[in-house]
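With one protein chain held back, the other chains of the complex are shown just where they sit.
A and B label the chains in the order they appear, each numbered from 1.
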Amino acid sequence: MARRLPRTAWFGAAVVVAYAVLSVAAPWLAPHAPDEVFVGGTFEPPSAEFWLGTDNLGRDVLSRVLYGGRTVLLLAGSASAISVAVGGMLGMFLGLRRGVVDLAVMRLLDVAMSVPPIIFALLLIGALGPSAPLIVLVVGLLFVPNVTRVMRAATLSVAGEDFIQAARARGESRAAIVLRELLPNVAGALITEVSIRTGFAAIFISGLGFLGFGPPPPAPDWGIMINEGRSTIDASVWPVVPPAVCLALLVMSLNLFTDGVGRAIDRTAR
Amino acid sequence: MTATDLVRVERLSADYRDGAGWRPVLRDVSLTIRAGEVLGLAGESGSGKSTLAALLLGETMPERRIRAGHVRFGGIDLFAAPRDTVQALRGRRIGFVPQNGGASLTPTMRIGGLLRSLLRHHRPELSSRDVGVRAERVLAEVGIPDPPAALRRFPHQFSGGQQQRIALALALACEPDLLVLDEPTTGQDALIRQAMLALLRAIRRERHLSILFVTHDLATLAQLCDRAAVMYQGEIVETGPALDVIERPSHPYTRKLMAALPRMDDAALADRVAAQ
Partner (left out) sequence: MTRALLRLIGARLLLSGLSLLAVSAIVFAVMEALPGDTAQRLLGRDATVQALAVLRAQLHLEQPAWARYGDWLGGVLHGDFGTSLVARRPVLPYIAGHFGYSLLLGGLALALHIPLSVSLGLFGAATRRDGPIDATISAVALLGMSAPEFVIGIFLVSILATTLGWFPPLALIDQAHGPLEVARTLLLPVLTLNFAMTAYVLRQTRNAMFDVLRSDYVRLAVLRGLPPRHVLLRHALPNALAPAINAIALNAGWLVGGIVVVEVVFNYPGLGRLLVESISFHDVPMVLGAALVLSATYIAINLAADVATMLLTPKLLVR
């Protein structure tokens, strides 16, 4: 399957990996600390010392963007991991089990999906106070119904009745069925979901940051940076543009990768 | 090359685009179909017979090109004439029945809608009452029960066999001179195939049209076709009277093919031979 990935997908994957590398290396790459204030140097344009200029409090934009990348990837990645882990297991379990349990859980999920996600997140975070772990948990759980649906559908299309019975006839336990027979076949859907959810989570979490419900300061979340910079966008575009571009580029790369994987799966299925 | 040749395929070569390059699918194919004659086209999968059938309607697609040769219907070169001329022939003077009849019926249209739009387009001089009468009549001709009710139904409400008959009805509705059938009974059980065969023989008797029948069913070749042509890897390896090709094939491939085809209806075959 890897051979059939279009070039754009490789490009997307490469960009995401680059982001990951830069984020991990942020403490070494960033010229300054992200919350270090340089008195008297607000809204400086890019210079040799501040490659991307400074923001409204005189902090180095470049360092904040680099550390912000860490925040985004960490939070979005964790949220995505939670939703895919929980949703994936639940979906595969339902796809194999079927019957009453399946129907009941799907109805419950339908109800759970009746609350617009942003509203639910705002309510919970507003009531319990913004903190990074809470945000990750809330966003992760919000996506569980969607991931469950997708993984259940994938499981259903792969595992017909005969498939399960044949495995049982061989005396395999349910866990073994999942691990050895099912996973390789739904791997494509799983990978796609990870990619999609990470992109959605990145947008969602920065949206929360933008609205003021993001991780508490001084975490340099890109959404928060954009919000802080937008009222003073006339004074300087530099606090706003780099985080915005980085965010858009990250999500776009994830989308390109997702597209490519989706197309490759289509072709192998045909 | 007589005056009553309805169809003339002259040294036709065609290619398919696959991946990077063009792969030949028809090599220097020539055949003729006379008015009122039934020609059977036999061969294994991939021999190019379906492509040839589609080209008899002048079908073009970006993945396929004519490298050389001509297809003439009633003297008109289908790939040199203006598109309008060719479009006017399709459905009106040449009817096509595909392999999967059900899939050829638009799911969101009622049968009546499909038939009527066809008739109205090709025979604009007909009154709407005439159109309705003809629609019902052609459905009855192919054996669909209760035509007025059938016209109001959607494709999915019919069985597979009935859908195939409806596709046949659509091909016959405007009274064509040539009927092209692309393996219409492949994959269906023997009973359905026999019924379809009987239907086609009746149609042939009533309507005096020419038929090109792409098939690999021996019974069809024996019971319906006057002449037979055998294709192998894009070439025609043998043509001749149907019974000759079946009983006394000259080309080694034909011999293998005839030996391999299921001889399900030997009784009918024997009858035909005896009647000669």
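Here is the rule we use: a contact is a pair of C-beta atoms (placed from the backbone, for glycine too) under 8 Å apart; a residue touches a chain by one contact, two chains touch by 3 or more.
None of these values were measured; they are calculated from a predicted model.
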Among the options A:Leu96, A:Val144, A:Val194 or A:Ile226, which residue touches the chain absent from this view?
A:Ile226
Using the definition of touch stated at the top, determine which of A:Val17, A:Ala104 or A:Leu128 touches the missing chain.
A:Leu128
Of B:Leu31, B:Leu105, B:Leu212 or B:Met258, the one touching the omitted chain in the full complex:
B:Leu105
In the whole complex, not just what's shown, which of B:Ala14, B:Leu41, B:Ile66 or B:Leu118 touches the removed chain?
B:Leu118
On subunit A, where is the contact patch with the chain that was removed from view?
107, 110-111, 114-120, 122-124, 126-129, 199, 203, 206-207, 210-212, 223, 226-227, 230, 233-234, 237, 240, 244, 247-249, 251-252, 254-256
Touching residues of subunit B against the unshown chain: what are they?
54, 57, 59, 62, 87-92, 95-96, 98, 100, 103-109, 113, 117-118, 121-122, 153-154, 156-157, 167, 170-171
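Methods note: only the chains that are shown with their structure count from here on.
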Using CA atom averages as chain centres, what separation in Å is found between subunit A and subunit B?
55
